[in-house]
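Submitted below is the structure of interest, expressed as structure tokens.
What follows is subunit A.
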Amino acid sequence: MDGVTDTGPAVVFERVNRHFGAYHALRDIDLTVARGEKIVVCGPSGSGKSTLIRCINHLVAPQSGRLAVCGIAARDGRDAVRRIRDRVGMCFQHFNLYPHLSVLDNCTLSPVHTYRVPRAKARATALEYLARVGMEDQAGKYPAQLSGGQQQRAAIARSLCMKPQIMLFDEPTSALDPESVGEVLGVMADLSQAGMTMIVVTHEMGFAREVADRIVFMDAGRIVEIAPPDDFFDNPQHERSRRFLERVAPQRATAQAQERT
Partner candidate 1 sequence: ETIRVGTEGAYAPFNSVSESGELVGFDIDIGNAICAEMQVTCEWSTHEWGGIIPALNSGKFDVLLASMAITPERMEKVAFSDPYYFNTMRFAALKDLGLEDATPETLEGMVLGTQAGGVASKVLNQYFPDSEIKLYPKLGEAFLDMESGRLDLVLESKFALADWMNDGVDCCEFVGQDFLLDGTIGAGMAFRKEDADLRDRVNEALATIIENGTYDEIRQKYFEFDIRGKPIAVSELFGD
Partner candidate 2 sequence: MLDLWLNYRGLWLEGLVTTASLTGLAIVFGFFLALPIGVLRAKSTGLGGWLALGYVNVFRGMPLLVQLFLVYYGLGQFNSELRAIGLWWIFRDAWYCGLLALTLNTAAYQAEIIRGSLQTIPASVYETNAALNLTRWTAFRRVLLPIAFAKALPAIGNEFILLLKATSLVAIITVFDLMGQARYIFSETLDLRVYYIAAVHYLLLVLAIEWALRRIERRFAWMA
């Protein structure tokens, strides 16, 4: 939101590492995400997917290596983190809407108080984005009055109000009931068509196949495989990816369960 238009890659990881105490959560991550690219990150639980994308907007600080977002590295001066976060929107698994604010106020809080956008203008922008996610008629409601799917769409609109260049999604549909998954994935697909740079952690393999430019598969803190979706799903290169796909592809999983008894 500070007017600089960057042209280089959206995100660059170079040998990034992160420990939690003794636990090595990210190991030598190398990854370059181009402008407008859509990345889906998958992998077993605990493999470091969340840690990876949280590094991008510095909810988790990387400990070694280089990480540049829109050309800005966190080390570049005092308010670099703020400038990175200006450019990066994030949606969480549990939506994380502010429960005490209406949907509209959720959307205008940061523009009004952080960016000093006049309140009327912030509202107009918010309503525009809410309309884009099909939530314009819910603007006055509180999060607790909405379904999970509606909450997640409101959260997406809230992020868009910051006019980010990159959107991060951490399992945006895994806390939703099956009926709501579709509506959120729909909004995300729209967004991708509009050319947003997106990095999405998800297990929705249908979505991944459809929307992703590349799939990043992680295990035990490492990126094990990066491949276009068709290659990844139909011809996984690594033993671990294959095992993972067996487990998340339900047809095979069921077959296994029946063998057990």
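Note that in this section a residue touches a chain if its C-beta (ideal position, glycine included) is under 8 Å from a C-beta of that chain, and two chains touch if they have at least 3 such contacts; residues count from 1.
Keep in mind how these were chosen: all candidates are chains of the complex that A comes from, given by their letters.
In this text, all values refer to a predicted model and were calculated from it rather than measured experimentally.
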From 1 or 2, the one in contact with subunit A within this complex: 2
Residues of subunit A touching candidate 2 in the complex: 54, 57-59, 82, 85-86, 88-90, 92, 94, 96, 98-100, 109-110, 113-114, 142-145, 158-159, 162
